[in-house]
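The complex appears here without one of its protein chains, the remainder shown in place.
Letters A and B mark the chains as written, and numbering starts fresh at 1 in each.
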Amino acid sequence: MPFERGHGLLRWGGAVTLLVLLAAAAAPWISPHDPRQQLDPASARHRPPGTRLAVVRLADGATLLADAVERTPTGLRVQRLGSWRSLPASQVLNLAPRGVDTWRTYPLGTDRYGRDVASRLLWGGRVSLRVALLAVALALTLGVLIGAVAGLGPAVVDAVLMRGVDALMAFPRLFLVLAVAALWRSGELAAVVVLGGTGWMEVARLTRGEVLRLRGLDFVQAARAMGAPPWRIAFVHVLPLAVVPLFAHTALRVGDTILTESALSFLGFGVTPPTPSWGNLIADGQDVLLDAWWVAALPGVAIAVTVLGFALLGDGLRAVLDPRSR
Amino acid sequence: MTGFLLRRVAASALLLLLVLTATFLLLHLAPGDPLGLLAHPRVPPEQREALRQLWGLDQPLAARYLRWLGGVVRGDWGTSFLFRRPAGAVLLAALPNTLLLGGAALLVQLVVAVPLGVAAGRRPGSPLDHGIRVGSLLLYSLPTFWVGLMALLLFAYGLGLFPPSHLHGVGAESLSPGLRVLDLLHHLALPALVLGLTSAGGLLRFVRSSVLEAMGQPHVLAARARGLSERRVVWVHGLGSALGPLLQLLGLSLPALLGGALVTEVVFSWPGLGRLAWSAMLARDYPLILAVTAWSAALVLVGNLLADLLQAAADPRVREATHAV
Partner (left out) sequence: MASSNPRSGARARFRLLLAAAALLCLACQARPTAEAGGGILVVATGADFTGPNELLSASRIDSEVRSNLFLRLLQEQPDYHHHPPTFAPELARDWAFSEDRLTLTFALRDDVLWSDGVPVTAEDVRWTWQAQTAPEVGWSWAYAKEAIRDVEVVDPHTVRFHFSRAYPTQLLDVNEGFILPRHAWGRLPLGEWRQRADWFLDHLVVSGPFTIARWQPQQELVLAPNPRYFESGLPRLERAVFRVLPEESARLAQLLAGQIHVMEGIPPGQAARVAAHPELDLQALWSRQYSYIVWNACRPLFAEPEVRRALTLAIDRQGLIEALYEGYARIATSPILSSVWAHDDSLQPWPYDPQEARRLLAAQGWRDGDGDGILDRDGQPFRFELSTNTGNQLRRDALVLIQEQLRRAGIDAAPRFLDGQALTAANTAHDFDATLSGWAIDTSLDVRYAFHSSEIDDGYNFGCYANPEVDALIERIAGTQEPRDAEPLFHRLQHLLHREQPYTFLWEPQWLVGLDRRIEGASPNALLTFFDLERWHLRPR
């Protein structure tokens, strides 16, 4: 019964996670628009989801976005920023029988520069996920190494490392991450290093515990009795098994890191604009909460869905890999 | 018991020292010059040098560390660049507000997590259980600051039910004490709900699994066999055995709670430790960053210590177990 539920969680979590990862990976191809493009920002600013605007290309190289266009005998009448004005046919490059030949739809609305929110969400997800995955990879590497050294090394090393881990775990993570990011440097790479560098302690603990448990087991004792060198015991007999419980933890960790990254970027110390990440998309929207709720609201939904996906996946993995837990 | 207590306190003190050292190193190995903030480009170089000496920035790292630690022991955290007052005083003024917010959020957590967790744990596998399980994951998945913004938009700006910022309304100091408390609660409600709800997921899952586990244990089965009411069985025997681990979990969840408090305070302009930390970091206010970061960790340590001691008081086996480690 728990086995089955584990699979159910796994399926749902896996599906959501996969979908989000695919969407982020495919952002260059599936984004409706270029996430950085600002066509006629004065007119396209803060348009609600579903807005459709006419694209008027002018001979002088400028582009206007109009709420409505009307073909006239001499050219085009354009409604922009609340007023109508006429343009002679010679000035408009993309004149068509029904006004103009191009229209743009913003499925999730636009932000303060008239950029497409949907595209920014996709590209922002790419950045947020990339940062989170790299940071977790870093944290896993550090954590497994340190945990293994503590578990396999001499007792003194173990004691020193574990007290260090205790001390670092006493910091509320966000305070630590912020202090480091604020004083050192901000940016995407810095965010990876900071999040990875402050996220390994739990991994180290888990690894150490598992290593200690495995070390006492019969087959390891046997290998030792047969004269296998310590490094061989570590890498062949202990570590491959010690990392198994980490799978579930990793999935949870990714979700957690996405949350921390978004808070970091929201507070202005993570990924720096104009590179979009979910956290700074929300920060962008905070100033205009009253005018354009969608700018701040939608990235939050994206974060919640993604983190939920990873949490379900982690839960499912734990249920499947460790039948004791229910 | 006294021996356990002493050992536990000594271990915490050692950790606190490690924490202080880590904070100090973190900041003082960082690139950049804290003096840049204070020294206007118009200030002549010789004067800048004098200021540098005044703050001890010309001394080697070890000397600065000892000097700083000496100050910290005396309660002197230096002068905040931003507030131009002793960093310790600025911090102590903000601390009660964070404790208030954190305490209220903890209460919200318990009020939400315990009944729902018990309900789910009693009927494992039921639709209710599934719903609560996924709900707890969903709560965990929501970014606290975003929930805060949405709550502001909806309940403060939209419906006007709650004030959007601060501890008190304007002129609250002239209210009667009773109304003043009500005013405070009114201001506290929204941030405490946001912080409490978004951090309730972990506790909810814990209560559920504890009850589930306890319900199968001999003493609970025995209690039920004795014909005690179901309510009594669940709440006293089922949940009772989970009390110790519950305390420990609350201790362990303190760092996350403080992290959540940071963003909640920023969103709701709540004058606590977290918003202070954020302002300090934006301004690169070194003394204040040091003080706030160290204090946040110290709070966690004290919280954990308290949780351990309470747990030990509740369950003697814990003491023995700690001896063995």
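As a convention for this text, a contact is a pair of C-beta atoms (placed from the backbone, for glycine too) under 8 Å apart; a residue touches a chain by one contact, two chains touch by 3 or more.
These figures come from a predicted structure and were not determined experimentally.
Across the entire complex, the residue among B:Gly135, B:Pro163 or B:Pro245 in touch with the chain not shown is B:Pro163. Only one residue in the set B:Gln109, B:Ser141, B:Thr198 or B:Ser279 touches the chain that does not appear here, and it is B:Ser279. The hidden chain makes contact, of the residues A:Pro154, A:Pro230 or A:Pro273, with A:Pro273. Among B:Ser12, B:Thr79, B:Ser136 or B:Ser296, only B:Thr79 touches the chain that is left out of the view. Residues touching the missing chain, restricted to subunit B, are 32, 36-37, 39-44, 46-47, 50-51, 54, 79, 82-86, 89-90, 93-94, 152, 155-157, 159-173, 175, 179-180, 182-183, 185-186, 189, 266-267, 269, 271, 275-276, 279, 282, 284 (touch as defined at the top).
As for the chain not pictured, it touches subunit A at residues 37-38, 41-42, 45, 61, 112-113, 268, 272-274, 286-291.
To be clear about the criterion, only the chains that are shown with their structure count from here on.
Put simply, the C-alpha centre of subunit A and that of subunit B have 25 angstrom between them.
Listed in rising order, the residues of subunit A touching subunit B in the complex are 1, 5, 163-164, 166-176, 178-180, 182-185, 255, 259-260, 262-263, 266-269, 282, 285-286, 289-290, 293, 296-297, 299-300, 303-305, 307-308, 311-312, 315, 325-326.
Subunit B contributes residues 14-15, 18-19, 22-23, 26-27, 30-32, 124-125, 134, 137-138, 140-147, 149-150, 152-153, 157, 209, 212, 254-260, 262-263, 266, 277-278, 281-282, 284, 289, 292-293, 296-298, 300-301, 304 to its touches with subunit A in the complex.
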